[in-house]
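Before I ask anything, here is the structure I am working with.
Shown here is a partial selection of chains from the complex, left in place.
Chains: A and B, in written order; residue numbering restarts at 1 for each.
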């Protein structure tokens, strides 16, 4: 039950990032709703395709569609406020990455894939929706740009796997994993904790 | 049998839209053929992946490849005429969306997925090929731009599902569903029946 709530929060949070990106790209209501839904559901659908879950879970439960549609429309109508809250949006995006990576890793472990594979599938679930959003809007995906992103997701996935090995309760493990991802992302954002660009090509 | 013919017509129609987009992007013969085939088969492959049909049906029947290759090459050689028939192409694109959404929804229902899921998978089948075309050619996908697109597809999928519930014959239901999608798309195109952009950012 807690997991479903967390899942829906993650979906809402990614819908916000997708819808705001859509507003910036000057999409109309429908376009903003479509990009919000795609961003929110993309990672989970990719995860389920990799795990062989047919049809993907997010296409079977109407709440998984209702939440991002409503969220996207709210973002569309209120976007001036949201745009001013850019820090809040980046926070939300980081929270989404944390929740989805952790739930993706846990879902993969529940399907009896090896720990190593579960980490990679969790990372993909966390990164996938945002990458899809950026490709559809012709941006270079955030995971490729100047911020620690894939590594943050990987760290969270490792926490979930180690928790599973140690037979820790799943709830606290998930919270710690997600918190770790969010923390790394926020430090990266606020300290511009970026890796150097390749030597010799400048910035 | 009728369904296969309709399917092939839909594939030819999407191949036309893909090949023309390729000619506009100044691709050579091979590139035009590849983008035509990708546009024509993309939606069906995505549908089958979501449904767990392995390998995808469109990769098993040589007609599903021959039709878009021949169509793309014909478009390549005749493209000046086609370019003048832009209205005809938009009509064809709308017809393709209609046929693919309806056949995708019906295929999903035949795989015993819930009605709700079937609608979403049908939408994805109808939208997928065109979105792939636009991403590969670095356009923002049509489904995100200023025309009612996803909603038209959804309406047609709902018709198929309601027809199934009511135990209507599948043939007429499919025709009505596809016609509804095509009609909505054409009204949107010709009346510029667009939704407003977000308040405060102008056009």
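Heads up, the rule we're going with is that a residue touches a chain if its C-beta (ideal position, glycine included) is under 8 Å from a C-beta of that chain, and two chains touch if they have at least 3 such contacts.
Just so it is clear, the structure is predicted and the values come from calculations on it, not from any experiment.
Asks: List the number of copies present in the full complex, noting that all chains share one sequence and 2 are shown.
Replies: When the whole complex is considered, it contains 3 copies.
As a convention for this text, only the chains that are shown with their structure count from here on.
Asks: Calculate how many whole Å lie between the centre of chain A and the centre of chain B, each centre taken as the average of the chain's C-alpha atoms.
Replies: The answer is 29 Å.
Asks: Under the touch definition given earlier, write down the residues of chain A that touch chain B in their complex.
Replies: Per the touch definition, chain A meets chain B at residues 22-23, 25-35, 45, 49, 52, 54-56, 59-60, 62, 65, 76-77, 79-80, 135-138.
Asks: Spell out the residues on chain B that touch chain A in their complex, using ranges where they run on.
Replies: 49-52, 108, 113-114, 116-117, 120-121, 131, 135, 138, 140-141, 143-146, 148-151, 194-201, 203
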